[in-house]
Each structure stands twice: as C-alpha cells, then as structure tokens.
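One protein chain is absent from this view; the other protein chains keep their places.
Showing chain A:
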Amino acid sequence: MAKIIVVTSGKGGVGKTTSAAAIATGLALRGKKTVVIDFDVGLRNLDLIMGCERRVVYDLVNVIQGEAGLNQALIRDKRVDNLHILPASQTRDKDALTSDGVEKILDTLTKDFDYIICDSPAGIERGAQLAMYFADAAVVVTNPEVSSVRDSDRILGLLASKTRRAERNQDAVKEHLLITRYNPSRVDDGDMLNLDDIQEILAIDLLGLIPESEAVLRASNQGIPVTHDAKSDAGQAYTDTVSRLLGEDVPLRFHEFQKKGLLSRMFGGGRR
C-alpha cells in the first residue's frame, strides 16, 4: 500500500510543483518507489521541472479515458531509479478528470509504489479537490506572505471536510506545513512573517523550511529537481524535509539570519 501525499497550497506560484518534484526525488533517492502525478490539467508543468517534457507521450487523461495503459503513460526518471512521473494533459478540458478515473489509477499505483505524490493545481476548484480527495497526508506549501497564509488556511478547511478520509470518518488527513521562499534577512528586519508566526496562525506541524534560494531557479532552468543540487541550501532543506516525512528527527536549518563577516563581505559569500 502506497502512502498518498498531496502537495497543495490554494495560492499559485508558491512552489507546489517545485516542492512536489523535490520531495518525490528525495524519496526516490532514499530508495522509496515513488510516483509523482501532475493534477494541473491544462497547465502542466511538472514535466518541465522534472526535465522529461520531451518524453511525454500519454498523460493522466489518456489513461482515464482508456486511450493508453497506465504503464504507457508513466515516465521513468532519467536520474533516479524508483521514480516515475505521470504528466497532466495539456489540451483537454478539466471535466476530463473524473473522480472514478483518478481512484482507479491510484488503486493500481498503490500496489507497485511506496509513495504517490499528487501535485495539486492552484485554487480550490475541481482539480485541486480531486488532487487532495484520496490523500493520506498533505504538504501545505506556504510563503511567508499574507495571501499565501490565508489561502493555506482555506485549504486546511477543505482537507478536514472534502477528502475521502473525512467523508468516511477515518483518521484525518495528516497536515504538514512546508514554508518556502523564506528570507531570514527580511525576517530579521521585521518585514517578513517569521516561522513561529506562521505556525501559530495555521496551527499545524512544520515539516520543513526552504529558504529563498537562487538554486531553485537554476534547477528549474535545467529541469533537474533542486534536491539533486546537494550543495545548495534549498537542496539540503528539501533533503531534510524528506527525512522528516520518513519520520526522522532532523534539526531545522537555514532559518536564522547569518550576519556576514567582514571577510565574506569583501570577497563575496560562497555559492548559495
């Protein structure tokens, strides 16, 4: 039985796809059989972030409509064993995604994988609701910014009521907070919400904290999930996040502002 994890946020542009790709990659690097599914029908991007956009032949909707088998649509990752990608459809209308169809696909995948990561579209419409409906756990991606925090709270409300677990009165979907684009320097200046404030407002467990990092854009430019950039702060922060997802107790990093010393100010800091 695979564990189904939805990566969601409500607000767009906060780093859902980056996080879904990075977490899926991290899990696979830890030897877990992982598949990451793009639920953003019409605006697929996971394939680009994973660097497999030219190998997409069939997609989620093709499988649901019976035009292709699941194995034909699954793309094997070039870099990591144990990692597969199921892309979203680019052209079709959103109604093509049906609850029954998604359930069937997840039921099949759950037999072969340890983890199923569902990359949710932004918003709280059908696509987002379907992405979360079958989840066992949720990673709520939040930026330290008012609209993102507010939307995350809305998503928490949906996770508590509009999921299969909620409807069947099973144990609630496990909610994890992932703060991304965190800038310790601006937090230090008092111009950015700090992580304690965000946790206090949303009142869920902190799974990880990803600093605002140049490595994220470098990674998406190349189509290599940032987890592979083991030297970067963001890459290490995602690796920590994955460890915590696997139940390990890892101390938080990159949340404190390091005042630059004279030497590094003169010669410039190392690569971030």
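Convention: a residue touches a chain if its C-beta (ideal position, glycine included) is under 8 Å from a C-beta of that chain, and two chains touch if they have at least 3 such contacts; residues count from 1.
Note that contacts and distances are computed from a predicted model.
*Asks:* One chain is missing here; what is its name in UniProt, given the choices "Cell division topological specificity factor", "Pyridoxal 5'-phosphate synthase subunit PdxT", "Fe-S cluster assembly protein SufD" or "NADH-quinone oxidoreductase subunit K"?
*Replies:* "Cell division topological specificity factor"
*Asks:* From the list A:V61, A:A122 or A:V187, which touches the chain that is not on show?
*Replies:* Going through A:V61, A:A122 or A:V187 one by one, A:V187 is the residue touching the chain not shown.
*Asks:* Looking at A:R55, A:R76 or A:R154, which residue reaches the missing chain?
*Replies:* In the complete complex, the chain left out is touched by residue A:R154.
*Asks:* If you put the missing chain back, which residues of chain A would it touch?
*Replies:* Within chain A, the residues that touch the unshown chain are 145-146, 149-150, 153-154, 157, 160-161, 187, 189-194, 197, 201-202.
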